[in-house]
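With one protein chain held back, the other chains of the complex are shown just where they sit.
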Amino acid sequence: MADFLIHTGGLPDWIAWAITASLAAFFILNVIAGGALAFIWAERKIAARIQDRLGPTRTGGKFGWLQSLADGIKLLTKEDLMPDGADGLLFRLAPYVSFCASFAAFIALPFAFDFVGQRLNVGVFFVIAVLGLEVFGVILAGYASASKWSLFGAMREAAQVVSYEVPLGMCVVVPVMLAGSMDLVTIGEKQAGWFFQWYLFHDPFTFITFWIYVTCAVASVNRAPFDLAEAESELVAGFHTEYSGLRWSFFFMAEYGSMFLVSALAAILFLGGWNGPVPVASLLGLSDGSGDTTGYFVRLAGCANLMTKATLGVLIMMWVRWTLPRLRIDQVMTTCLKYCTPIAAVMFVGAMLWTLALPGGFFRGLGRPAGEIREGWLLGPGGMSLQVQKNGEAPPSSSRFEQSESPVSQVGL
Amino acid sequence: MNTGFAITTGSMFATIISVANINWHGMFFAIFALAACAMAVAVVLTDNVVRMAFYLVLSLGATAGLFFLAGAEFVGAMQLMIYVGGTLVLLVFGVMLTAQAPFVSMKTPQRDWVLASILAVCLLAVLVQASVGVDAWRTAAVSVGGGVQREAPEPSATPLGMALLGMRVDNDSSGIVTPSIRSGYLLPFEIVSIHLLVVLVGAAYLARAKRRRTPRAVETAGQSESKEEVRVAS
Partner (left out) sequence: MNFFNILAEPVGVSHYLLVGAVLFTAGVVCMVIKRNALGVLMGIELVLNGANINFIAFGSPVLRGESTVSIGLDGQAIALFVILLAAAEAAVALAITLNFYNNHATVDVDRAEDLKG
């Protein structure tokens, strides 16, 4: 979009980049904040229906859809309390640290082909790394509240998030290995086509990895049944006991933002991302199957597709929350260390052996095989540097890895 | 009057746009560098150990931003995940475990501060002199006319991964392409893996919860009572 502003609008470089960046940040902020509003309403409705009652029905008509807005206004007008022995600076900064971590992870998340804040070469790694930074806000909140219940909740949550990063990382490595790149746009791109091109159906190991990923992701964002950090029946409200008003709502925007993020990540890694179950665009002739040639409107449709999948993931998380009982801390740790980690490791080895044995995936011959990238690299270590010297300018950052013709022949050796 | 005002503002705006030229790369470098340096100095100057940990987190996060700006994306993400998200969480846990009231703020005597400042000034002078003194290190890669249109740096994740496996596929500035001359990093990679395993076992062993031996109760009335106490306590 910056190129559009520079070439068409005639604006100088720096303003064009500033406007583009501001628009991207504004969009992401709206996704988080608006999403949080919608998800809180959805949570109350789903919780109510599961518990055989109705939920909010008065604010804004029959379905109470303005309830979240009313809650937000109420939170804005609450008194700004701080406990007596609390560390002032840390108490005030903690919600923003959590929120910044959740927001920063959206920078590398693509919503469609090239609809991404910053197309990072190490996208997956960056997202997982930044998600793990949310725990600092929680620890600071727990400590700075000068209350032992808050400290207990914060320490439990920190232990849980840090422990579950290990199987989460291992589950995430499986689609990275299948795609050959950590770039999220590339991973989504490789699943273009029908629904059986999705990595979910690539091989049985990846299928099981998806469910382990779901478990670890739910534990990572501290949702039930892993939500003992904010266990309402045990610790008053855990680490955010002493927070009220706008500060509390920042914690909750961070939580719902993270839920949306891990769902969107699951959608991109396993469920095809912005590529639908049915490749509507290529059937209608609007694109030829690769994301590079799609126009603006097709990408918008892909964006809506991805957000639908992510929203479905969040709704399923809510459904699970109000269905299953809460796990104890020792059960949480047992699940992580004795079940999730070994299973994730075995699935990783299994997926690796499967791709070595059957490079075409489960449905051979249909769609593009996942073994393209390996051929490019197996041509030898000179393959990549030869490609760089081929053009004069630097090639776009990831298409180099997707060229299926032999790079040696392109250089003309 | 209104149109005159609008025209003046418009022309001022146009002049500013055409003359001003914000180098975003430089600006973000300045933001991250100032954050890293200021937070590092704050770590030194503050007394409260929990605040020290917090400032350190911010400083290392800003350092990760500097890594991203320098084109080392993989190392930047690694810094965030391992250093900030791992090592510092460990440090904060340690701080929380030992943050009893007398240990949270321990002040250093005045003369130590004097000695430390002299040391700091001398060391900083030497390092700054070395940094700005070498001419070869001061020329930048691209001339900054319009600011941000640098070439996208070559992605570093795959070459780094291949180098760790022993095959160098990156462009060297000396132009050498054949891999047999430049060595890979396979041996250090394996050594570090074993090293991390050893450290994991060692740290877990060192920090294990030790069974506390209660002293035998020899002064209580009745031999049988004291025997029971010892049996229960051991």
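Lettered A and B in written order, each chain numbered from 1.
Going forward, a contact is a pair of C-beta atoms (placed from the backbone, for glycine too) under 8 Å apart; a residue touches a chain by one contact, two chains touch by 3 or more.
Computed from a predicted model, the values in this text were never measured in an experiment.
**Q** Could you run through the displayed chains and say which ones the absent chain touches?
**A** Those shown chains that the absent chain touches are B.
**Q** Using the document's contact rule, name the residues of chain B that touch the chain not shown here.
**A** Within chain B, the residues touching the omitted chain are 23, 25-26, 29, 33, 36-37, 40-41, 43-44, 49, 52-53, 56, 59-60, 63, 66-67, 69-72, 74-75, 78-79, 82-83, 86-88, 90-91, 94-95, 97-98, 103, 106-108, 112-113, 115-117, 119-120, 123-124, 127-128, 130-144, 150, 153-154, 156, 159-160, 163-164, 168, 170-174, 185, 188, 192, 195-196, 199-200, 202-203, 206-207, 210.
The criterion applied here is as follows: only the chains that are shown with their structure count from here on.
**Q** I'd like to verify one number: the distance from the centre of chain A to the centre of chain B, where each centre is the average of its C-alpha atoms, in whole angstrom.
**A** The mean C-alpha positions of chain A and chain B differ by 25 Å.
**Q** Across the complex, what residues on chain B touch chain A?
**A** The touching residues are 17-18, 20-24, 48, 50-51, 54, 57, 61, 73-74, 76-78, 80-81, 84-86, 88-89, 92-93, 96, 99, 146-149, 151-159, 162, 167-171, 177-179.
**Q** Per the contact definition, I'd like the list of chain A residues that touch chain B in the complex.
**A** These residues of chain A touch chain B: 11-15, 17-18, 87, 89-90, 93, 120-122, 125-126, 128-130, 132-133, 135-136, 139-140, 143, 151, 155, 158, 162, 165, 181-183, 377, 381-386, 388, 393-394, 396-398, 401.
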